[in-house]
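Read through the structure below, which is laid out as structure tokens, and then see the notes.
One protein chain is absent from this view; the other protein chains keep their places.
Coming up: chain A.
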Amino acid sequence: MASESELNAGIEDGVRRRDFINIAAVSFAGVGAATVVLPLVNQMNPSADVLALSSTEIDISAIQPGQAIKTSWRKQPVFVRNLVAKEIAEAKAVPLGDLRDPQTIDERTKPGKENWLITLGVCTHLGCVPLGAAEGENRGDFGGYFCPCHGSHYDTAARIRKGPAPTNLVVPPYEFTSDTVVTIG
């Protein structure tokens, strides 16, 4: 057995050779453990088949002004609404300062196609599907959509106006493939 003085022999700064080995070994094991945790955490993220960004084509020719349809993209509901002039005018009449998430209707639609309002049908509060896309459903105090779960009201441009939701209904990425076909995604 080496005595304390023998172990400390030749060391001026009080750090022993064994201290270095201890720290190096524990650090190495720590890095190893962190490396193993990474795939264990990452496996919970959306898998490749879920991520495979499917794009959905929608035929909008049958949607009359004032009507809306409900379709789906990446398993999430999508609302496609053909706005009437009065609804566009109402949306334009709102001062941006009154909005919780200020956006103009032009920012939420494509140029020259401002009657086509395409949004996800997912309330930005806790993810329920708002009412208002189908005939006769409650469209809320601002004539757009109404989420019955916790009472969020969206206006004719699907912007949040009242209730707990923090942001406007999300506009997904989409393009007009022709005058009557929209590709989402």
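Convention: contacts are C-beta pairs under 8 Å (C-beta built on N, C-alpha and C of every residue); 3 or more make two chains touch, one makes a residue touch a chain; residues count from 1.
Quick note on the criterion: contacts and distances are computed from a predicted model.
S.K.: Tell me the UniProt name of the left-out chain, picking from "Peptide/nickel transport system permease protein", "Cytochrome b", "Microcin ABC transporter ATP-binding protein" or "3-oxoacyl-[acyl-carrier-protein] synthase 2".
M.R.: UniProt lists the chain that is not shown as "Cytochrome b".
S.K.: Among A:Ile21, A:Val37 or A:Val50, single out the residue that touches the unshown chain.
M.R.: A:Val50
S.K.: Where the complex has a chain not shown, which of A:Ile105, A:Val129 or A:Val182 is the residue touching it?
M.R.: Checking each option in A:Ile105, A:Val129 or A:Val182, the one touching the absent chain turns out to be A:Val129.
S.K.: Take the complete complex as the reference. Which residues in chain A touch the chain that isn't displayed?
M.R.: Residues 41, 44-47, 50, 70, 72, 74-77, 100, 121, 124-129, 148-151, 163-166 of chain A touch the chain absent from view.
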